[in-house]
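Input: one structure, supplied below.
Apart from one protein chain that is not included, each protein chain of the complex appears where it belongs.
Letters A and B mark the chains in the order given here, with residues in each chain numbered from 1 onward.
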Amino acid sequence: MTDTAVVHQTHDVPQPKQHGKPGGILRHTSIVTGTALGLVAAIVTYAIGSHFFVPWGTTNADASQVGLNALVAATYFAWVIFFMIGIGAFAGPIRWALGHDLTHDDAEYMAGKDQGKWRYWKYTTDHKVVGTQYLIMAMFLLGLGGLLAMLIRTELGITWAEVFDPNFYNSLIGTHGIVMIIALIIVVTGPFGNFILPIMIGARDMAFPRLNALSFWLLFAAIPPLASNLFLGGIRDGWTVYQPLASQAPIGMIGYQVTIIVFAFSTGVASVNLITTSVTMRARGMTWNRVPIFVIGVIASSVMGLVWFPMFQYSQMLALSDKVIATSFYNPIMGGSVWLYENLFWLLGHPEVYVVVIPGTAALMELMVVFLRKPLFSYKVAIAGFAGVVGISSIVWVHHMYMTGWAPSAGYPFMLSTELISIPFGFLVLVMLGTLWRGKPWTRLPMMCVYAVIWDKVVGGITGVYLSDVPVDQYMHGSMFVVAHFHYMLMGAGLFAAIGATAYWFPKMTGRMLDERLGSIGFWVAFFGFQLTFGSMFVAGLQGMPRRVLQFDNAFNISNWLSTVGAYTIGIGMLIFLYAVITSWRSGKPSGSNPWGGKTLEWQTETPVPLENFPVLPVVTSDPYGYGVPDPYDAVLEADKQPAGVA
Amino acid sequence: MSAPVTEPLYPTTGEPVSINARRNRMGIWLCIVSDITGTVALLVAYSYLWSLNVNNAWAPPNDAWAPPTTFWLIVLGTAVATALMWWGLRQIDQGNRRGLMLAASLSMLIILVTFIGQIVQLSTFPFGPSDGAYASATFWLCIGSAIHLSLLLFLTQAIMGRTRAGRITQGNSSHVRLVAMYMTWATIAILLGAIFATVMTTSPNTNSPTFGTFQE
Partner (left out) sequence: MSIDNPPTIEVDQPEEPTNRPAADHRLKEWLSRGYVRRIIALSIVIGLLIIPLAWVVIHFMNLSGAPASAIMVEIERTMFVFTVVSAPLMAITLAILFYSLTGWGRVTGEDPPMQESPAIRTNGTAVVLWIAATSILAGFLVIWGLVELATITSYANGSTPANQQPNGQKAIDINVTGQQWVWTFQYPDQGAVTSDTLIVPINVPLYFNVTSKDVVHDFWVVELGIKIDANPGAITNTGVTPDKLGTFNIRCAELCGLHHAYMQTKIQVVTQAEFDAWVREMGGKRTV
């Protein structure tokens, strides 16, 4: 597939004036300066603020509480802003405004040239560094969320006593939920969208390398406000933080709001970057019908994130404003509306589940062809499926609000749109089944994840069909049935796909094979634990157990015991998998550059991938799915459709 | 996609600047898309609370609505600054660097004045942010436009700086276009806010139930 392409050699290009040594101020900044400056700024803000903070415009609310809220919010924002200053994020805009444009040497320094491992701790623009950072971050968040999940299940498994204080239990649920949601939003597009996608399309880097670093470090800066909530009273209101309950919450809630506001910028920036890269930076010859399907999936997911994330962001800005300047968007006594919150929240909240599921699905499509050595079945149907899901996903949010009484007759159109979305979603299933059809699977871990995920999607899909129906939802809404359903989609289809993608691209990212035996043991233990956990949670839901409760009727005991046993099984499986990842990363079997025999471009370049990815830019002459032999049954029809051989 | 030999090359990647400009344009469009959603969220909040009048608490105390003129003055300022920036783009494309410098400086000054006007408006409302839903929503329309204006302030002065540093030339003026595009959208956003604030004052819903009871 590779051919020589003309590349402009940058040393011939007239360079702007070099200001100082290459890299400028960024030579001196790193996570250390960032953290230091951020902490100092936060402490100073808090100290000064607690003396002088004048609550602004508070004629109706309890002024001291508002003042405290404002102080905490200011402290968090001081941390975020000064962390970003300290790590050098503002150097770019300032240089741009002054006209001190980057030279090629500056750019190479910023991409981490010759800085060894230290580049992972700096504002490094190389997409491979950012991808690796995202992978670690996602694993960290999943670990944190998983730990909280174990605590939740412990409480629910010990049916005869209250293990935790109810307030603490409620914050466990809320923190677990939002941590997992953030983790799953980044878990595929972060590591693989950044590390693999540019190589896959034959680019030297992302379209906006500095935005790439920005997106990761914003995410990084957003984590401490979130994590600190557990010490400041917690997020007691579930990950949806419905109003006005959230306005009763202690100051930990401000951490949630700050995190979402910052994280939304991070996702927005990342989406702009991923879309622009995929659209404008493809190698020569990579026309739209030759683009690997993973790229399409990432575009689809980024479009949804880009378009809808601001809704969530603004919902939280207004919530924060209710807290710090005593506005009343969500305070019904003063004219606010809970339905306003719910609408803004779910306008993102629903597309969000597709943001999670689609890139994972696309990654599995990408890898299953390699393990089946068959072309992807109906590439066009797959694209239509992604496009359909993206299109319809924006007009289904009200299915989360069937029971709010907001607009009872909205149930009719939204039931329609919700059930219609199962048609394009069905396209994706068809593509996967068609690709499996008559293939001989090479049963390595990535491929086995495909089987696991399809199973989970069938379960999640069918229960989703129940829930999309208003009469049925009238029974199921707010029950454990819903929790089980969305775990099948988010964890069963999203996380397990991410595990498949990790196993598949691990060799490219680390140069080593993921330990097949340990990895598989971990995965399958987790998979069966998962079925037990959430299978029995369905039963609890059917019996009428509400969600987000820590005590319940004895009728629900048995299913909860089983569920807890299952949860510990997942925990054990995940620990084994984590162990496999860590040991393989350090001392796994070297993989060579193309251990799976894949045809996409990322496998055609060496491992470890050189700084600018390709010595010469590739030219693409066919799509990457030219596997397979003529079908003996109907060679007649297929013979002339064979793509030209690829290198 | 080989560019004419005379076209300047982009220093860090060595591609012709037009390729880079195309990429940046797409980036700006995408930013605008997501900014549109954010602005729509504010407008939805405003109009939805207006239509509900929950607990009869939409109106500000004593029906002291914000005077609409200020909103329109701010729209005017932004629009003029935007027009100037487009005019500056025309100038540089004709090789008139001083024209661009003039346009960018004027544009920056007007934005600065408008921004100050916005802050003055925010601090002189006849109500505080906690005086009911109308007050909240109006404050946020204005905070939204203050955020836009502060971005424009940065962008316009950056165009000045870059022109002065000689980074914007006849064949390489795409950054002016990008800034002008964004300014155009910001004007529309501020305009929408002004329309909402002018048109939607008294709530159409006069019989909302009293909080916590079943009395309408």
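The criterion applied here is as follows: a contact is a pair of C-beta atoms (placed from the backbone, for glycine too) under 8 Å apart; a residue touches a chain by one contact, two chains touch by 3 or more.
Computed from a predicted model, the values in this text were never measured in an experiment.
Enquirer: Which residue from A:V381, A:I395 or A:L575 sits in contact with the chain not drawn here?
Expert: A:V381
Enquirer: Among A:G285, A:G434 or A:G511, single out the residue that touches the unshown chain.
Expert: Of the listed residues, the one touching the omitted chain is A:G434.
Enquirer: Sort through A:D106, A:D126, A:D205 or A:D237 and give me the one touching the missing partner chain.
Expert: Final answer for the missing-chain contact: A:D237.
Enquirer: Touching the left-out chain: which of A:P332, A:G494, A:G519 or A:G588?
Expert: Counting the whole complex, the residue in contact with the absent chain is A:P332.
Enquirer: Name every residue on chain B in touch with the hidden partner chain.
Expert: Residues of chain B in contact with the hidden chain: 54-55, 208-209, 211-214.
Enquirer: Over the whole complex, note the residues of chain A touching the chain we left out.
Expert: Within chain A, the residues that touch the unshown chain are 166-167, 170, 173, 236-238, 242-245, 248, 332-333, 336-339, 370, 372-375, 377-381, 403-405, 408, 411-412, 415-416, 419-420, 422-423, 426-427, 429-430, 433-434, 436-443, 451, 454-455, 458, 462, 465-466, 468-472, 474-475, 477-479, 539, 542-544, 546-553, 555, 595-597, 625-642.
Rule of thumb we're sticking to: only the chains that are shown with their structure count from here on.
Enquirer: Between chain A and chain B, what distance separates the C-alpha centroids? Give it in angstrom.
Expert: Distance between chain centres: 30 Å.
Enquirer: Within their complex, state which residues of chain B touch chain A.
Expert: Per the stated touch rule, the residues are 2, 8-15, 19, 22-23, 26-27, 30-31, 33-35, 37-38, 41-42, 44-45, 48-49, 52-58, 128-137, 139-140, 154, 157-158, 161-162, 164-167, 211.
Enquirer: Can you tell me which positions in chain A touch chain B when the two form their complex?
Expert: Listed in rising order, the residues are 6-10, 12-16, 56-61, 93, 96-104, 106-107, 204, 207-208, 211, 268, 271-273, 275-276, 279-281, 306-311, 313-315, 318, 321-322, 325-329, 332-337, 339-340, 343-344, 347.
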